[in-house]
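Step one of this worksheet: look at the structure below.
Only one protein chain is missing from this complex, and each of the others stays in its spot.
Now for chain A:
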Amino acid sequence: MEDDAPVIYGLEFQARALTAQTAETDAIRFLVGTQSLKFDNQIHIIDFDDENNIINKNVLLHQAGEIWHIGASPADKAVLTTCYNKTSDSRVVSCAAVWRMPSDWETGSHESPDDSAHNPQTLELLCHLDDSAHSNAACVLWEPMGDGKRVISLADNHALLWDLQESSTQATVSSTATLEGKGQLKFTSGKWSPHHNCSQLATANDTAIRGWDLRTMSQIYCIENAHGQLVRDLDFNPNRQYYLASCGDDCKVKFWDVRNVQEPVKSLEEHSHWVWSVRYNHSHDQLVLTASSDSRLILSNMVSISSEPFGHLVDDEELSEGEDNHQEDKSKEPLKDSVVSTYEEHEDSVYAAEWSSADPWLFASLSYDGRLVINRVPRALKYRILL
């Protein structure tokens, strides 16, 4: 059972921002935002044809500035948010905005793929997610599984909850939460929890992780010193509401039960440099993807703290005798947490990794030199999880 070779796509520019097109559930599609100070930045729409192992790309222009973060609307395929740097008068300002892709980008690419590279269409600005008081957006989070009407932006030490109205052309701040404390506090990253009716948010600043209740905009828990160094990224377990993964500059990936913030449930130290991104698989939460500036991407199988710690449970009735025995043998196998695979296709720091929203066994990773690599979960593991 040989695994398919990874598929590599090279961007012309350096890039950090990567997201799956969340609302798209049929096609395997990723969005990449580039970073260039001199030229117009682009958003590459990467379509992966799973059957033929071919990548189709479409490029949209993002002229506002270099993209640091990108987020796709969970409701509307065409809507996305970016956080970007704008330079004007030797000043660098971080902004956030909601954009819409031109309606015909897809058709255009099919007719003349070469043209699209030379004459890319431009993103249509829907609204800015800035007000005068709060700038320097670090990231914008869509309400998970929502109707695409609510986003949170993290700017300096504020978390702003926006309501998008009029087909997202108007954004108003409905509530804010402010991080208070000594020194210049700044949110570095955050994640909107899909549990509890989407009423919780987790943020990272410096070495701490904080949980917020969005109804009251107040802090509900705080993991001080979650990591020895800066916390770089967070992700919620999609199936276990209290479980949270975090990663940071201490090279570690930690798994937390937010009901007990004293000790992590589990701690991994597989990377040899800062870990920039951690992502749970959307359906099989034992699969955890981590990307690091040691140029590696690691897929771990965290069975012991997943929602299926004893493997896939099969009803006894469904089984005939023979299968029953087989099942027993399998359940005796110790299910251990392990590193499934280390991917070394990148040659520069990998800042982002994402699971596809359409195919749960497929993921993409993006390194700074603009290399996007699409990989699959090894078949052996896939069948072990499924069968």
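Following the convention adopted for this analysis, contacts are C-beta pairs under 8 Å (C-beta built on N, C-alpha and C of every residue); 3 or more make two chains touch, one makes a residue touch a chain; residues count from 1.
Rule of thumb we're sticking to: contacts and distances are computed from a predicted model.
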| item | value |
| --- | --- |
| Hidden subunit of the complex - UniProt protein name among "Vacuolar protein sorting-associated protein 51 homolog", "Elongator complex protein 6", "Retinal outer segment membrane protein 1" or "Afadin- and alpha-actinin-binding protein isoform X2" | "Vacuolar protein sorting-associated protein 51 homolog" |
| Residue of A:91, A:182, A:259 or A:336 in touch with the missing chain, whole complex considered | A:91 |
| Touching the absent chain when the full complex is considered, from A:130, A:235 or A:250 | A:250 |
| Listed residues A:162, A:187 or A:274, member touching the removed chain | A:274 |
| Residues belonging to chain A that touch the chain removed from view | 10, 12-14, 37-39, 85, 87, 90-92, 225, 227-229, 250-251, 272-274, 293-295, 344, 347-349, 368-371 |
